[in-house]
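Every protein chain but one is kept in place in this view of the complex.
Each chain carries a letter (A and B) given by its place in the written order, and its residues are counted from 1.
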Amino acid sequence: MTSHAHTAEARPLGIDPPGTVHVSHEHHELGFIRKYIFSTDHKVIGIQFLFTGLVMLLMGGLMAMAIRWQLAFPWKPMPLLGSVLFPETGGVVTPEGYTMLFTMHGTLMIFFVIIPLLTGTFGNYLIPLMIGAPDMAFPRLNMMGYWFWWPGIACILISFGAEGGGPAAGWTSYPPLSTIQSAAPGSHWGQNWWLLSLTFVGVSSMMGAVNYVTTIVKMRAPGMTLFRMPLSIWGLMIAALLQLFALPVLTAASFMQLFDRVFHAGFFTPTGLIINNANPETMGAAAGGHPLLWQHLFWFYSHPAVYILVLPAMGFVSDILAVHGRKPIFGYKPMVFSIAGIAGLGFIVWGHHMFMSGMNPAVGLVFMTATIMIALPSAVKVFNWLGTLWGARIHLTSAMLFAIAFVSMFIIGGLSGIWMASTPVDIYIHDTYIVVAHFHYVVFAGSMMAIFGAIYHWFPKMFGRAMSERLGVIHFVGTFVFTNGVFYMMHQLGLAGLMRRTADPYAYETYAHLQPVNQIISYCAFALLAWQAFFVINFFGSMLWGKRVGRNPWNANSLEWEAPSPPGHGNFDKQLAVYHGPYEYSVPGAARDFVPQTQRTLS
Amino acid sequence: MIVRRPRTAALLAAFALSSALACKLEPDTPELHYSLNRAEIAKNEDLASDPAAQVQLEGALEFLFGTPKAPAFLALPEWLEEDPPFYPSFWGEDHVRADEAAWGRLVESNKKAYREQLEAIRTGNLERVERPRYADDLWARWEEVRGGLPEGGPDAAYSDPFSGEEGTWRQSAAAVFENYYPKLATSAEFYRQQCYHCHGASGGGDGSTSRFLEPRPRDYRRGIFKFTALKGKAHPRHEDLFHVLTEGIYTTAMPSFRRFTDAQLHGLVDYVRLLAVRGEVEGLMASDYTPETGIDFEGLKANYELVMGKWRAAKDAVITYAGPVPEITPERIEHGRTLFMTPGDKGGANCVSCHGTSGRGDGASAFEIDPVTKLQRRVKDDWGNEIQVRDLTRGVFRFGRRPIDLYRRIYAGINGTPMPEHIGFTVTEGGQPHPMSEEDIWDLAFFVRTLGVQAAHEIPHEAGGH
Partner (left out) sequence: MNSLKHALLRLVVTLLLVAVPVLGVWTWVKAEDWHLWFPETVSTYGAGIDHLFYVIMWMVTVTFVLTEGALVWFVLRYSGRGERRAVYTHGNHTLEMVWTAIPALLLIFVAFSQMKAWSTVKMNFPEDGPYTVEHPLMEVYGSQFDWRVRYPDAQGNFEGADVIEVPYDIYVPEDTPVVLRLKSRDVLHSFFVPKFRLKQDAVPGMNIPVWFEAEEAGDYDLICAELCGWGHYKMAGRVHVLPKDEFERWLADQRAALYRTE
């Protein structure tokens, strides 16, 4: 493992050969605990993130089912889940319980599902493999990053059982609702646990982000210039940079809110409030703060966060389209610059969540312009995906189906965003179901489908076995149909005036006629959850009994397919040198329709 | 081809089957149940230790008041013989009908709420008459009238099945909606959707949300309601309860319910009253219980009559004032201030002892030493909750802020709290003790009005407004 015989032209200046950085190869056998539980191997950690993330997906999904039940059949007892969550009322969702449901749904899905599945699972798994490194730059930090996540999970689970119930101020946790204990039942201890949970999750993410950026910058194989990296890596790296620059603000804001709650600090509490018949100041709380301060700090992180939720997914989709379409990415450099543009612009648009908030309206105009401009790099990416599909030789594998669906769904999510970006139109739209439709299209119909696609695509590498294509296609068809069945009509419902976060939207007589559509949506949602059984069975069944595969079942170019399936410790069993980008598919005159990155010439 | 893959086939079949089953997912309306008032039962050791008697008590209450699904007041025969009948003329629909202004508002409100249905009746497009929400009994009536459409058409002669009056069918059809007044069962379901999560199934103020609220939702079962326009700690009138529903109770979690129709609110008042009467009868039965008498019919009847009699007497207890509000002069305000600020032992009205010298509710009597913990805490109301003496400088007056409202509040006090009745309270002025008169009450009211000059929330007006 230590001879580094490279020719001069294969080792561009500044790139260290593998093995130069710290990696210590342990040759003794590790016990079960060190191998699978407290492992420093990025692949194991990636799979740990995968399993945990999928379990949290189920939890978040159950919250969503409860929400959908209440919206379809308000104040009727909910079967199964009802007796678990609301035993006191015989399974009927309570008004305060409903606020807890959507808070936990959002929190779980964003911080415990999508970010861990995108960055935790695939960031960990793919980065060293795709750039030709034996492991991450800081393997122990990597392990700590995963295990720091667990206190976060513990805190959020404990918050369910806190006195007063789980946090109920929305995943956005706006004060004073979140900071004054008596303002909401969930703002008793539940909210404290929520803040602690977010802190742990944030630390875990930052550990990961440091690792990813360092590894990508310092540990690429010889010849792997930045512009020869697959777009998955670009997406992951830029998402990691977003994490690094934005998360500290959320952590700081969470501490400020925690101080407001526990030490009565008053960062966000104005004077003169009367909440639940008491003035917090008479109970020792400091005041003179401003609720909008939280909103600015929170959204300063949470807007880049939504790009963290989507950029890696975009990267994966690009790679899957190229591999299963046997075609180079159309416009690789524009794609890279678009990712960077989205991320960069993503730092100056946070105010579009606050157009109605009472901040200076002139500032709203600035944010509006920046937000509308951010549609541009997203549009460029969509056009380039279409360009990639044009003239391709499409293999309709499960991975490909999900990647194509991502493009289709992202178009919807992106276009609906333009209405919200337009500030005067947002006057009507803000806090209606159009917003819910928009973000579910980008995050669920978009990122989650990309995650499914990525799982189908990289499962063979992770577990050395193939997933069932039949079950995959069935999974895709049902998921696609029911996802659209759930989220598409939310656009029209929102336009009709259905408001977000309302336990009984039909309390307003004017909206009573929206109930039938909501019932159909709920049926689709129940079906959507049930349909994931096909995925679960495929996933675990294939892991145990799937047909074994070789190193490169997809005939793909990027470096991870050079390693065994699954790769062993240290990943690669030969020296790697990279000679070109990862998208040399269907090269005219080449012997095969793919040219791996390690293959010296194109023909 | 799929049959060759049994696992896949089985999965798909399972999915199809469960979907088909799930499609009959329309759930039933859940049933609430009245529960026993544990606190009252605990006061009587004999009853608390006798589960059989408790079951009997539940049965007796069900006999009188029904279940949440089918609530009703049992009408005793002798009541019906009175003229006008004791029951139901002081309750519900008959009572509201007798008040022309209130009935007129109810009809107006029904016309607004059901304007689409009324328009459809007017134009004859009977298929377009849609079922309104929360009004199953209304729909049942409509269907009955609809079924009785005479052959001569909507404008033919028709005998109204409910009022017995002769008119046209169209008039009767419109009257179904215009004159709609909910039955108790409909109001009970409405209560379940709107009120139960705070006020509880039996009106005990113990719903799931209640433990997070300060002040707690009202426990109707004592029959005590704080905010009435009545003297002598009387039970509230129908109008008082209606007032609470339309105005809400400011700075509490009880909002204004004006978004519902007058008819729905009147129906809710009827149902709340049923819960209150039921609770009071339960309390009396619980305290009367002895193992020898058990839960007996005579005792039940006597307590029922007693409680109903108290409610009936409400209308006689209204605090009225002959004439408009007196002229507010600085002298009267000063007189009010003197009465307010002078402690009882110096011959004043003693307001300052609770409300404090600045009116902020921080007087010495606003607090007491808890006999158990020996720590100082706020005084408690009759329901055992700690309460805050009103900070009069905030402009928050939960019953209303008009002069007559303050007058009534000071006159009669607040039921269930340490705020006492002030009419007739002995004060000493110029060495002469005398009971406080109506004019004295006005002076106090005028003074208190000058205190509430701050807005309920202190926000300085910022220049520029942003």
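Quick note on the criterion: a contact is a pair of C-beta atoms (placed from the backbone, for glycine too) under 8 Å apart; a residue touches a chain by one contact, two chains touch by 3 or more.
For clarity, every value in this text was computed on a predicted model and none was experimentally measured.
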| item | value |
| --- | --- |
| Residue of A:Asp41, A:Glu96 or A:Asp260 touching the missing chain in the full complex | A:Glu96 |
| Contact with the hidden chain (one of B:Trp139, B:Tyr250 or B:Phe367) | B:Tyr250 |
| Contact with the hidden chain (one of A:Gly91, A:Gly120, A:Pro185 or A:Gly202) | A:Pro185 |
| Touching residue (missing chain; options A:Leu80, A:Ile427 or A:Val536) | A:Ile427 |
| Where the unshown chain meets chain A, residue by residue | 94-96, 98-99, 168-170, 174-177, 180, 183-185, 270-276, 290-292, 325-334, 356-358, 361-362, 364-365, 368-369, 372-373, 375-376, 379-380, 382-384, 386-387, 389-396, 401, 404-405, 407-408, 411-412, 415-416, 418-419, 422-425, 427-428, 430-432, 469, 473, 477, 480-481, 484, 488-489, 491-493, 495-497, 499-505, 507-508, 510, 513-514, 517, 583, 585-588, 593 |
| Residues in chain B touching the chain absent from view | 1, 194, 209, 247-248, 250-251, 253, 255-256, 258-259, 320-321, 323-325, 395, 401-404, 407, 449-450, 452-457, 459, 461-462, 465-466 |
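Here is the rule we use: only the chains that are shown with their structure count from here on.
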| item | value |
| --- | --- |
| Chain A - residues contacting chain B, complex | 73-79, 86, 88-92, 94-97, 164, 182, 184-185, 270-274, 276-278, 358, 360, 470-471, 474, 504, 506-509, 512, 523, 526-527, 530-531, 533-534, 537 |
| Chain A partner contacts - residues on chain B that touch it in the complex | 5, 8, 11-12, 15, 18-19, 22-23, 25-30, 113, 133, 192-193, 197, 208-209, 211-215, 251-253, 259, 388, 394, 456-459, 466 |
